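Got a structure for you, questions after.
So, chain A:
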Amino acid sequence: MELGQSIDLASLGSQLLVGLSRAMILFIVCAGLSFVLGVLRVPNVAHGSLYMIGAFSAYSVFALFGTSSTGFWLSLILAPFVVALVSLIAERALFCHLYQREHLMLLLFTFALMLIFGDLVKIIWGAEYRSVLAPSILRGSISIFGSSLPRYNLFLLIVGPLVAIGLWFFTSKTKIGKISRAAAVDREMVGVIGINVSWVFAGAFVLGCFLAGFGGALVAPTVSISLGMDHDIIIEAFLIVTIGGLGNIWGALVGSLIFGLTHSFGVLLWPQFAIVFPYAAVVIVLLLRPRGLLKSVW
Partner candidate 1 sequence: MLQVEAVNKSFGDFKAVDGANLAVEKGELVAVIGPNGAGKTTLFNLITGQLWPDSGKIIFRGEDISSLPPYEICKKGIARSFQIVNIFPRLTVFGNVQVAVLSQQRKSSLLFPPAQNLATEETRDILESVGLSHKATNIAGSLSHGDQKILEMAIALGNEPELLILDEPTAGMSPEETTATLELIKRLAGEWGLTILFCEHDMDVVFAVAQSIMVMHQGRTLIQGNLEEVRENREVQKAYFGGE
Partner candidate 2 sequence: MFRGTIDLKSLWPTGAIFIVLLILPPILPRFYTYIIAVIFVTSLLAMSLNLVLGHGMIFQFHHGVFYGVGAYTVALILTKTSLPMWIGFIAGPIAAAMAGLLIGWFCVRLTRLYFGMLQISLGSLIWAIVFRWYSFTGGDDGIHGIPMPPPLSSLNNAYYFILIILIICLVVLYLILKSPFGSTLEAIRDNPQRCEAVGVNVRRHQLMAIVIATFFAGIAGVLFVVLEGSVFPDLLFWVLSLEVCIMCLLGGWFTFAGPMVGASIMVALRTFVGIYTEYWTLVLGVILILLIFFLPEGVMGYFLEKVKPQAEEGAERRSELDVAS
């Protein structure tokens, strides 16, 4: 057991960056999940599948443009829209008929969606590993204070806050955002003032899934894209959303930071059990603040 050996400032710095950039991906996915939870009150188990579809779509777009850097930038833009389209179809065709039902039934429905999406991905893309190459400007690393920092991770550190600002702007400054926030707090009221609640829900659902797809497209160059990505992320995403406060987008940010950083420092402290650290952090948070760190909309 090489507990705590060889922790120096340089590796601390690069682990910090790894943790932060992982947190940014988690945040983008979890913000979407949290948004759906807040407005529709549905824990969407299929969210991880949409993230996986995002990653695979990014690969397809990338391959279509001859694995060029244009392909990469287009994949970042197009993949989320593919996911949004898929979610819109699922919502309008099936999901919107179920809103009056028991909570657990909605959970069951999204579980069924997860099963279906999982196999559809297998049918369309097969079971091989896929990968996306970041453009040369984002490849390699730059060295600051003796630690070498991968450029793509730095790129993620820029994108994450941009998404956060964009979401903040959307929910507090635009009319649609305000309506969906109001719907999260009091759906009857929104219905009373003559807004079609059903479309508000559809919009919120699609936006949440769009973020899942965007997260998938962003993560594509850093991992090997494969089946099983959905299982890996969804439980983490649920835990993050819970410790942040259900339905609170800033809570998703805080939760993602906790999850990403405890994991990357866990790797430094005790590599074999690094995976245990974030779960332990979640347990500690929930024991101290059972309803999450920030105010939940429920």
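Rule of thumb we're sticking to: a residue touches a chain if its C-beta (ideal position, glycine included) is under 8 Å from a C-beta of that chain, and two chains touch if they have at least 3 such contacts; residues count from 1.
The candidate set was assembled so that all candidates are chains of the complex that A comes from, given by their letters.
Please read all numbers here as calculations on a predicted model, not as lab measurements.
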Touch assignment for chain A within the complex, options 1 or 2: 2
Contact set on chain A toward candidate 2 in their complex: 43, 45, 94, 97-98, 101-105, 108-109, 111-116, 118-120, 122-123, 231, 235, 238-239, 242, 246, 272-273, 275-276, 279-280, 282-283, 286-287, 290-291
